[in-house]
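Structure record follows, encoded as structure tokens.
Take a look at chain A:
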Amino acid sequence: MTPQMPAWLDPSPWLDGRESTPADVERALGCDAPGPRELAALLSPAAHPFMEVMAQHARALTQRHFGRTISMYAPLYLANYCTNGCAYCGFASDRIQPRRRLELPEAEDELAMLKGMGFEEVLLLTGERTSHAGFDYLLECVSLAAQRFHAVGIEAFPMTTREYALLAEAGCTGVTLYQETYDPRQYDRLHRWGPKKDYLDRLDAPARAMEAGMRTVGLGVLLGLSDPAFDAVCLLRHAVHLQREHWKSGITLSFPRLRPQSGNFTAMFPVDEAWLAQLVFAVRVVLPDVPLLLSTRERPEFRDGMAGLGISKMSAGSRTSVGGYGEAEPMTEGQFQVSDTRSVPEFCSMLRNRGLEPVFKNWDSVFRDAAGGEHG
Partner candidate 1 sequence: MKLIVNGEAYEAKRHESVSALLEEMGIGGRPVVVALNDEVIPSSSRSACGLREGDRVELFRLVGGG
Partner candidate 2 sequence: MERQDKAQDAWVVGGHRFSSRLLMGTGKFQDAETMVRAVLASGAQIVTVALRRVGRIPREDDMLGPLGELKGITLMPNTSGARNASEAIRAARLGRELCGSPFVKVEIHPNPHHLMPDPIETFEAARILAAEGFVVMPYMPADPVLAKRLEDVGCASLMPLGSAIGSGRGLATVEMLRLILRDARIPVIVDAGLRSPSEAAAALEMGCDAVLVNSAVAAAGDPVAMAAAFAQAVKAGRDAHRAGLMPQGGGTALATSPLTAFLSEEGQ
């Protein structure tokens, strides 16, 4: 049974089928309080002639709110066990590949390596909750990471408010959870089996994380799964809703993109670089003060161009197989193919050449409440 989108998410008033005009795009760029309607206009074909202007707006706004800096983070895949059947993912349970998890000493080594590379913020990733890598395992890894890193994020599976509160106490500062696609029917079709099939539970999880006192919540859509303009407006609606309901927490946004031929899955709504750029510029205009992320999934030249044009946070030197930082040869397949394989020093050098300063540390864990996390 396809779930109903909640009223606060429904983008249909702003995707009324009417073609946006150049006048709509201009109005959107000049709007004092842009919203879903303006985002829809900026994402429309009518905005193509305005790309350079949008890029300039995006750069000016990014500079205003983030300075000439790029926040740096590193992903660490803790485990690739998964019980879900997501059609688009390399970790789906029907994909035959070596599965493993990092034992705590291995995790320590990987974390030490990342620290040695200069990172102060780490994002810990797992697949769906499994007996091999479930909540308790994640909690232990968070505690370990929190001893070394000032900012510890997780990207795992939807949890209860209580679980999020325990993670926050253990030192977790952020939760990333992409809805992948907000289209309920498409979501249902693509998530063939497993707990991730529950659209509404996943949708509600970021709010639970905020209720539990998480400092930051990361939202995103996997571009290519559904009509990207639809998903983009929904993403905006989700972000605005969370900002209104949980005003003490921050949000970040990400737009991972299915490359045309990823593994065995072909994107039904392929998104090219130009559209992704348009999306980043448009979101920056509509949400001037929200950090926007770009991963190493994209190629170097594109990342170079986008740094500072809306994008304010990036990873570098990433490994997307389990662990991976300490091994010469990865033992498992990566969740996605890394296109930008530059080392951290190379990447930072590029940033500096473009007048941007890489920032590894944005917050100090000493500010964390001694009793363990904020309770909102």
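The candidates came about this way: all candidates are chains of the complex that A comes from, given by their letters.
To be clear about the criterion, a contact is a pair of C-beta atoms (placed from the backbone, for glycine too) under 8 Å apart; a residue touches a chain by one contact, two chains touch by 3 or more; residues count from 1.
These figures come from a predicted structure and were not determined experimentally.
Of the numbered options 1 or 2, all belong to the same complex as chain A, but only candidate 2 touches it.
On the side of chain A, the complex with candidate 2 involves touching residues 26-33, 51-53, 55-57, 59-60, 243-245, 247, 259-260, 272-274, 277, 299, 301-302, 304-305, 309.
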